[in-house]
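Written below as structure tokens is the structure these notes are about.
Only a single protein chain was left out; the remaining protein chains are all shown in position.
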Amino acid sequence: MPKINRYIDIDTLEREAKKDYIDRHSPFVHCAAKAKKGEKFAITVRVGNEYSHPDDFDHYIANVSLYNGETLVARADFVAGTLGGQGAKGQLEVTFNIIPTASKLNLAAHSYCTKHGLWESDSVSVDVAE
Amino acid sequence: MPKINRYIDIDTLEREAKKDYIDRHSPFVHCAAKAKKGEKFAITVRVGNEYSHPDDFDHYIANVSLYNGETLVARADFVAGTLGGQGAKGQLEVTFNIIPTASKLNLAAHSYCTKHGLWESDSVSVDVAE
Amino acid sequence: MPKINRYIDIDTLEREAKKDYIDRHSPFVHCAAKAKKGEKFAITVRVGNEYSHPDDFDHYIANVSLYNGETLVARADFVAGTLGGQGAKGQLEVTFNIIPTASKLNLAAHSYCTKHGLWESDSVSVDVAE
Partner (left out) sequence: MPKINRYIDIDTLEREAKKDYIDRHSPFVHCAAKAKKGEKFAITVRVGNEYSHPDDFDHYIANVSLYNGETLVARADFVAGTLGGQGAKGQLEVTFNIIPTASKLNLAAHSYCTKHGLWESDSVSVDVAE
């Protein structure tokens, strides 16, 4: 408690409402498959892949956190109204630029919906070359 | 990924180092057993019960989050040096005052250590009388 | 830009609406006048002294930050609904416990209202004895 909801491949689901519910809450980590040690590397976290989430005052995506293994890399907080406001829908999207030092990144993100709690992305593995 | 470490009753553990490791990272929720609707109610989150955590620049408790069920109530971020600084140990402690409206609170906290990741408290149930 | 609104002694103001506006947005730092080096010291930040602020979804106090001189000590984020919810009013209140190491603290707080921006408290000076 609280529950951490985990992304389920929505192609395995039948009900449209369920696909929408899971997709619009789930954070997705987007980045290149390879990074270079000591060079800037962009990691985008977007909430929702095929679907979008409301941006209402009482129901919006309030934050995302990016982890490398067990370690917090960065966290972004948003306020209602950032993605079109009351009645609109959008996909929260933030790009963190890091300069990696380890030889591997194992990235995952959390997102938080003010009505439907915590959600976790699939993991993304990145090779970091010298 | 990342793992959410859950508190284990340290009396069930044998090794002193293990008791210390688990206790000093775990958030504990302290509050009265009953609240009154519409009246101020104090909820303290303390990290560590019998043990204390380092407050070093590269190893400290950076934040705690308080949840009521799936809903985030409040979150506090701290910086290294707040609990005695480099070489010292302490128990992060923050008190959030809320004014409850529902008839029950189901509280749990997360804490985050910059070296040892996310930890979750036991849940605490509070009856809220009219 | 953005403006940092500073607290004005409301006894110097005539209009009731203005007293209310300034008081309910301003953070106030409450703590003992003296601390002891290496011992736990509680610092409370409360937003509003004689007046209370709405806790509506589209209008609430979202966070407070506590500074010691130029240095951030701690920050707390809240969500709408923590202080009685839609239609209610309350005073956000959070207590940070620190273990001071310097011989003096010079505390000040910021608060942020989702409609009326950033506000700054008066400063509070604390002697820290060995």
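Letters A, B and C mark the chains in the order given here, with residues in each chain numbered from 1 onward.
In this section, contacts are C-beta pairs under 8 Å (C-beta built on N, C-alpha and C of every residue); 3 or more make two chains touch, one makes a residue touch a chain.
Just so it is clear, the structure is predicted and the values come from calculations on it, not from any experiment.
Q: For the chain left out of this view, which of B:Leu13, B:Ala42 or B:Ala62 touches it?
A: B:Ala62
Q: Given that one chain is not shown, which residue among C:Ile10, C:Ala42, C:Ala108 or C:Val128 touches it?
A: Touching the chain that is not displayed is residue C:Ala108.
Q: Using the touch definition from the top, which of C:Phe28, C:Tyr67 or C:Phe96 touches the missing chain?
A: Of all options in C:Phe28, C:Tyr67 or C:Phe96, contact with the hidden chain holds for C:Tyr67.
Q: In the complete complex, which positions of subunit B touch the hidden chain?
A: Interface with the chain not displayed, on the subunit B side: 57-58, 62, 77, 79-80, 114.
Q: Which residues does subunit C use to touch the chain missing from this display?
A: 1-4, 62, 67, 69-72, 106, 108, 112, 114-118, 120, 123
Q: Considering the whole complex rather than only what is displayed, give the residues of subunit A touching the chain that is not shown.
A: On the side of subunit A, residues 38, 40, 55, 71-79, 81-85, 88, 90, 92-99, 101 touch the unshown chain.
By our rule, only the chains that are shown with their structure count from here on.
Q: Of all the chains, which has the CA centre nearest the overall CA centre?
A: Measuring from the global C-alpha mean, the nearest chain centre belongs to B.
Q: How many angstrom between the C-alpha centroids of subunit C and subunit A?
A: Once rounded, the distance between the two centres reads 32 Å.
Q: Mind pulling the subunit C residues that touch 2 or more other chains?
A: 77, 79
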